[in-house]
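For this depiction, one protein chain was excluded, whereas all remaining protein chains were kept in their positions.
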Amino acid sequence: MQRQVDYWFVAGVKEDIPPCVALFNAAQESIHVEATPIPWNEHEKKVLTAILSGNPPDVVNLVTPVPKWAARKALVALDPALKADRYDTTEFFPSLWQEMKYRGRTYALPAYTGSYALFYNRRLLREAGLDPDRPPRTWEEVQRCSRRLLRREKGRIVQMGFIPQYGTIETPLIIAFELGARFIDPTGARVTLTAPEVVTAFQWERDFFDLYTVEEVSAFMGGFGYGDQQGFIAEKVALFINDNSFVDQIARYQPGLDYGVAMIPTFGDSPSVSSAGSWWLAIPRGAKNRRDAWSFMKFVVSRETQLREAMNRTETLFPVNRLAANDPAFLAMNPYVRIFTGQMEQTRSKSIVPLVHDIFWREFSLARERSLRGVMPPQQALAQAERTIQAALDRALEYDAYVNARMKIEVFQP
Amino acid sequence: MKRFGQNTLRGYLFASPWIIGFLAFGLYPVFMSFWYSLCQYDVLRIPQFVGLRNYRELLFGDPNFYRAVWNTLFYTLVRTPLVILGSLLLAMIVSKAVRGVRIFRTIYFIPSIISGVILSVLWMWLLNPEYGLINSSLQFFGLKGPLWLIDPRWSKPAIILMSVWSLGGGRMLVFFAAIQNVPQHYYEAVEMDGGGWWARFRHVTLPFISPVLFLWSILEVIGALQVFVEAYVMTKGGPLNSTLFYNLYLYNKAFDDFDMGYASALAWLLFLLAGIITFIQFKVSRKWVYYSGGVEK
Partner (left out) sequence: MNGNRSAQNLIFAVMTVIALFFLLPFIWILLTSLKPEAEVFSRALLPRSLHLENYLLLFHKMPFIQYLQNSVLISAVSVTGVVLSSSLVGYAFGCMTWPGRNFLFYFVIATMMLPMQVTMIPVFVIFTKLGWLNTFKPLTVPMFLGGGAFNIFLMRQFFMTVPASLLDAARIDGCSELGIWWRIVLPLARPALATVAILTFMFTWNDFLTPLIYLSDKAKGTLALGLGQLAGQQQPEWAVLMAASILMMLPVIVLFFLFQKYFIQGFTMSGIKE
């Protein structure tokens, strides 16, 4: 009699069932994993209502910060199981593993991530009189290269070097990290957005626009699209930070593109920093088949499965397992993997204030917009954001204390 | 006296489906949402009673709140008269006995069936400042189009502009049905008195459809106050919070921040706002709405 594990995963770019499910089902006879994709939009509501109804799946695969669910007692703590299995957690990239914890307990296993790096267009660099084999390594060099790479026709921009706001990475965040910013104090109770590093980062972005205005660049970006209309693929932007799946995108839409990949720029000699989060697996509160869920989870994040999935998947998500990421077979997949793997060792989490993650990012983005558009000086914009975030954090902590005195944490005892 | 009692019984009997529905599925949620507005609550954990703190914070400590109110009021007060007039005009046009009018009515109706998400994507494409149809057309006439959704000054007008394809939808349908309802002999009476189309409209059509116009102005306001999809899909409240509409802010609070207490307080304040505006509309309606039949109010 087969035991069943219900696995819900948030559908990524495609809705296909991840290969790990078939691999697991084929690897043993006693457990069958039934995988169901849930739509990306409204996925939080679906999981929320499932937990509320007392009938959740056995394993969920989500991307939002773990504390968002862990703090709300939605997930089952995994520490006893980790201990009993003597799990070697150094197999995971450190920053990713850190994200799985909340208040000293572990609630999830990281499963997939994405690694960012700097993509540069060698042809455009060459045409601008720059060395195509020496991409910019510091932000000063990025600034200088961008000035050379700027081209206008009839007064309108047709080509640019680097655009800080283009792409999914938060450039000021990276810069702030590289300058050594600590956004939150060790107790997790005080948020500091007005630290000099952050202000410098915002100011840097503002000062970047010396040869052109923000409006001009916004209009220029308005001409970008998807697929072969993407700014870098269409060769309108020469320097672009994106994740490892971009390599496949370029191969699909513009295979002849002459480009290279380098580590993310930094300041002077400080180490380059990237930001990363992960898709993770966890057992929701109220799940029925926890033992088998745990077996499945361990299988998915093991070195062998991660390697096999990384080599076979059509959408390349980066493995969270360091051993898989450093495996020669994986590194040989394309010339750039080495950079991505190297960069993964130096990442910081984007979930800076996990308890009020969405509020943090809304206010941060608003402050960034205000600073960029010159509506407010960076210091002031950040101060206002800090006030709002701190107020929200205070309330969240107070509520947390109130609840912890009254509700218990569910723990998975293997 | 007996008739009175019978009337009461029959009245409530006819209204009973709604009453039962409300008692079963409405009362508890409404009550709970009010209770939650007095709590700190995130759905998966127990609520913590905090009294009026959420309301105090909203009204005195939240800059986003007033931005949301302003954005929503602007949208509501500008858009509502425009769409009602627009749909009324369209309804009158399709009331004409022209050949193929059934096809025209269907064509006008089609855009309203399209999901808001898809329409939003289409508009993002149209409003693209570089190559969108709208700016390209303006360029043809020598004008430079604004940045639309990227410009905080033009984002709300852009979203209001998007309502243009809703003009042929349910709203037009209802107005059209109302126009069909007008007794023909009244028109004849006006014509015999020498009145032209304007007199016919002003003295016959308008009064007779006024109950429906009134209905719709209330519904439209309530709906506009809850505008959500366009901002959620296209701008996420930006740029610079210029399209942070009330319902979007509420949604952020309820389902991104999981701050259900705060969201509930937002909901009840909106309820209050909608109630005040509706009350004013009802009071003003006595002056211009004409009920030709039914029963005395």
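In this document, chain identifiers A and B correspond to the written order of the chains, with residue numbering beginning at 1 in each.
Definition applied: contacts are C-beta pairs under 8 Å (C-beta built on N, C-alpha and C of every residue); 3 or more make two chains touch, one makes a residue touch a chain.
Nothing here was measured: the structure is a model prediction, and the numbers come from that model.
Trainee: Looking at the full complex, which residue from B:Trp18, B:Phe49 or B:Tyr66 touches the chain that isn't shown here?
Mentor: Final answer for the missing-chain contact: B:Trp18.
Trainee: For subunit A, enumerate the residues touching the unshown chain of the complex.
Mentor: 11-15, 36-37, 39-43, 45-46, 49-50, 52-55, 225-229, 253
Trainee: Could you please point out the subunit B residues that touch the chain left off the display?
Mentor: Missing-chain contacts on subunit B: residues 7-8, 10-12, 14-15, 17-22, 24-26, 28-30, 32-33, 36, 43, 90, 93-94, 96, 98-99, 101-115, 117-119, 121-122, 125, 131, 165, 168, 170, 173-174, 176-178, 180-181, 183-185, 197, 208, 211-212, 214-215, 218-219, 222, 226, 247, 250-251, 254-255, 260, 263-264, 267-268, 270-271, 274-275, 278, 291-297.
Note that in this section only the chains that are shown with their structure count from here on.
Trainee: With chain centres defined as C-alpha means, what is the inter-centre distance between subunit A and subunit B in Å?
Mentor: 38
Trainee: Show which residues of subunit B lie in contact with subunit A when the two form their complex.
Mentor: Answer in residue numbers: 40, 42-46, 48, 57, 61, 63-64, 128-131, 147, 150, 237-241, 252, 255-259.
Trainee: Going by the contact rule set out above, which residues of subunit A touch subunit B in the complex?
Mentor: Answer in residue numbers: 44-45, 48, 51-52, 68, 72-74, 215, 218-220, 222-223, 285, 356, 358-359, 362, 366, 369-370, 373, 375, 384, 388, 391-392, 395, 398-399, 402-403, 406-407.
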